[in-house]
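With one protein chain withheld, the remaining protein chains of the complex are depicted in position.
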Amino acid sequence: MSIPVLPDSASTLAPKTDLILLALTALSVVVMAIVFLPMIYFLFKYRRGRPADRTPLDLPTMKIEVTWTVIPLVLMMGLYAWASEVYLEEETPPLGAIEINVVGKQWMWKIEHAEGNAEINELHVPVGKPVKLTLASQDVIHSFFIPAFRIKQDVVPGRYTSEWFQPTKPGTYHLFCSQYCGNNHSQMIGSVVVMEPAAYERWLAESSPGQTLAQQGASLFRELGCSGCHMGNSVVHAPRFEGLYGKPVALQTGQVVIADDAYLRDCILTPAARVPGGYSPLMPSFQGRVNEGEIFQLIAYIKSLASAPVEGSPP
Amino acid sequence: MNAVELPPPVETEEVNYLTCECGVKQWLLTTDHKRIGILFLYTILVFFTLAAVAAALMRIELLTPKGDLLLSADYNKLFTMHGVLMVWFFLIPSIPSVLGNFLVPLMIGARDLAFPKLNLLSWYLFVIGGALAMDAIIRGGVDTGWTFYAPYSTTYSNSHVIEMAAGIFVAGFGSILTGLNFIITIHKMRAPGLTWFRLPLFIWSMYSTSLILVLATPVLAMTLALMAIERIWGVGIFNPALGGDPVLFQHLFWFYSHPAVYIMILPGMGVASEVIPCFSRKAIFGYEFVAFSSVAIAVLGFLVWGHHMFVSGMSPYAGTVFSLMSFLVAVPSAIKVFNWTMTLHRGSISFSTPMLYVLGFIGLFTIGGLTGVFLACLAADVHLHDTYFVIAHFHYIMVGGMVTTFMAGLHYWWPKIVGRMYPEKLGQLSAVILFVGFNLTFFPMFILGGLGMPRRYHAYPPEFQIYHVLSTAGASILGIGYLLPVIYLLWSLKFGKKAPPNPWGATGLEWKTPSPPPKHNFHRTPIVHEPAYNFPPLDAS
Partner (left out) sequence: MNEPPAKVQFDNLEQQHDASRLGMWLFLATEFLFFGVLFMAFAVHHLLHPQAFASAVKQTNLLCGSINAALLLTSGLTMALGVTAIQNGRSRACVNWVSLTLILGLVFLAVKGAEYAGDISKGLVPGRHFAMNGEPAAQIFFWLYWLMTGLHAIHLIVGIVMLAAIAWMTKQGRFSARYATPVELAGIYWGFVDLIWIFLYPLLYLIGRVK
């Protein structure tokens, strides 16, 4: 049995985090030395019964106090700035990352790749490419934690959160749910499989369901009746989705919002709260009729229309 | 020079607060702060025992990677019970309600607290709250963790959440009344000549603690009430399906609970600031700095709650602000640690039991605090959040810090409280056992956390086992470290040597009255002419 002392380090963020942890440890050791060595020395030298010079000294209290207030403060501010910078980097996914959707529910992880592949409690990714996860929860708060990548993000019901990583080493790593979520919280675990790009392509092809996520969304779009209003020549005056994704939308209230994943999700679940300008609030809420995984599929479909020509305007 | 103008205490058997009127009714309806302190002592020991048994069961379960001893549902109920009882029914009332109750009037030369009846009411509220919590546990328990995060607590959990919340709510009002009583007493009832800067530092720490109790606890009470109402009627304030915001619950909860962690350390710091000067026979170094750092901790402590939520989906920029504040709150703690160390310089140090405990405290608190700085560090916390690193951090502070100083204080004032000495050698031995057992239990958890072992897991990957085994072994030693004092302290009630009024040669008004003190503390109101810790100067030998 091998005894681990440090976790695997398998993403671009891992060494950066480790360096901070190392610096913190070094600082702690120095502080402990500063506190404990004199303390032990005093305890020995001035223990009762041992002869020593104990006449009180007239020390410049103020100077001493200021010194030991300011020095730790300065040291800590350095660490603060450094760690905050790394954190902000962690919070900002790079452009062009592979986008993968994750749905957490009691007590499993469901993962949807854009190519249409779906997996449970396993996440396959290629080495060397940035990956952005969009996280949604079907019920309570979970947290998507991959120790080898040093990343963690709560998965909060009612909204999307995201995290990203860029694996650097092929292998299989732990995936934990780290936010307590009920009975089988400790079983909500899985593995992240980092593969060479070629192997990854092979895996995608082999486990492919034959339809991309957007295509799955398209069929849902028909099954749920969205197409009845949003497509062709419907009687209802409802917006078209060609060229919508990523563009600003002016709402009836005068507010302008960007049509991103979160916006589309809200439109499907609580349409009345955000009516685009020029439309009347006719759309029914689909709350309870679609689950988070299906919403991801619908969004993927609407996204896929982003580059389609806007109807009525020249291509 | 004598500090106060008092006749020398009479050495005959006189009636004291323990021996006067000692029927059951006189105890249960007492308004004497000293007796109420003792009532609290008994009550919190019951809760500590229950919570410690839960810890023992958890530690035994964690010996093996598979969840073989307990069902996950039972394990979840155990850590919830452990957390809730330890925090609200043991640690928060530990030093304030037991030692604080006993000592605040004695130390400031008052006959009682300002509102003795409210003080008794605090105890009853505490007992009623505790009974509700125990009933919730007996009827099947609660499985939300001590943090009660929505929407799990409001919608999904099938356990007795409402009753548990009600218990905490009621006990919370007890805490508020205690805090209120202390603040008023310290403001208005100090003996003549006892100015703010002559107060013992224990009083300063009680004052800061009380501020937090009074200002933070109502927020918890209302938050738990909203949670319970939401659970009963499906309100939707925290439920995203109804337009609510689960992260709002976390903000409200931590707005209370972070200041509350300082309720669980400031009193310990106060005890340390009493014990160190006494056993070094020397005034504390930098009195004003130690005093004001308590207040600074109390105030800054209200501004850092978001550091529990760095990965909750809160705005990252808010995260950077909370991180900054968390670094700043470490500064006043630093000031204290350095001043304590400096007090030892040129002192005459004796290693009596209270001092041994306090020295252990300084070490463990420093480690716990420094690892708090790890967690305040944004990028580091993303990895360490909700792992055993956090568990280790707060046990170092709460058990290594506060429980250890509670033991120190209990030993230090034991002669005053019961009028008998405890056996010194056994005391020193158990302080050492506690220190060793503690480190063996909780140090491995730092490594576990670094490796990524999540908390609240009753089964875990096998490569973590070695550290869990070490930890459980440590817990068995730690258990002995707790058991031993219980035995010899009980023994000393009957067989201990009679204690003189001032067995340690300490300063402070509580030592100027007989042990145990008479019913109204002092035969005559003391008058104070000198600063705190005015020990006679030491010389060259």
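Order of writing sets the chain letters: A and B. Residues in each chain are counted from 1.
The definition used in the following text is that a contact is a pair of C-beta atoms (placed from the backbone, for glycine too) under 8 Å apart; a residue touches a chain by one contact, two chains touch by 3 or more.
Quantities reported herein were computed from a predicted structural model and do not represent experimental measurements.
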item	value
Options B:18, B:222 or B:314, residue touching the unrepresented chain	B:222
Contact residue for the chain not shown (choose from B:137, B:183, B:276 or B:349)	B:183
Per the touch definition above, residue among B:51, B:113, B:162 or B:532 touching the missing chain	B:113
Which of A:67, A:172, A:253 or A:280 contacts the chain that the document leaves out	A:253
Footprint left on chain A by the chain that the document does not show	253, 270, 272-273, 281
Chain B residues touching the omitted chain (full complex)	105, 110-116, 176, 180, 183-185, 187-189, 214-219, 221-223, 226, 229, 233, 235-237, 242-245, 248, 252, 520, 525
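By our rule, only the chains that are shown with their structure count from here on.
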item	value
Separation of mean Cα positions, chain B and chain A [Å, integer]	36
Interfacial residue positions of chain A with respect to chain B in the complex	1-7, 16-17, 20-21, 24, 27-28, 31-32, 35-36, 38-39, 42-43, 46-48, 51-57, 61, 64-65, 68-69, 72-73, 76-77, 79-80, 83-84, 86-88, 90-91, 106, 139-141, 143, 145, 147-148, 150-154, 156-159, 161, 174, 176-187, 270, 287
Sites on chain B touched by chain A in the complex	67, 72-73, 76, 143-145, 147, 149, 151-152, 155-157, 240-241, 243-247, 280, 282, 285-286, 289, 310-313, 316, 319-320, 323-324, 327-328, 330-331, 334-335, 337-339, 341-342, 344-351, 359, 362-363, 366-367, 370-371, 373-374, 377-380, 382-383, 385-387, 447, 450-452, 454-461, 463, 466, 537-541
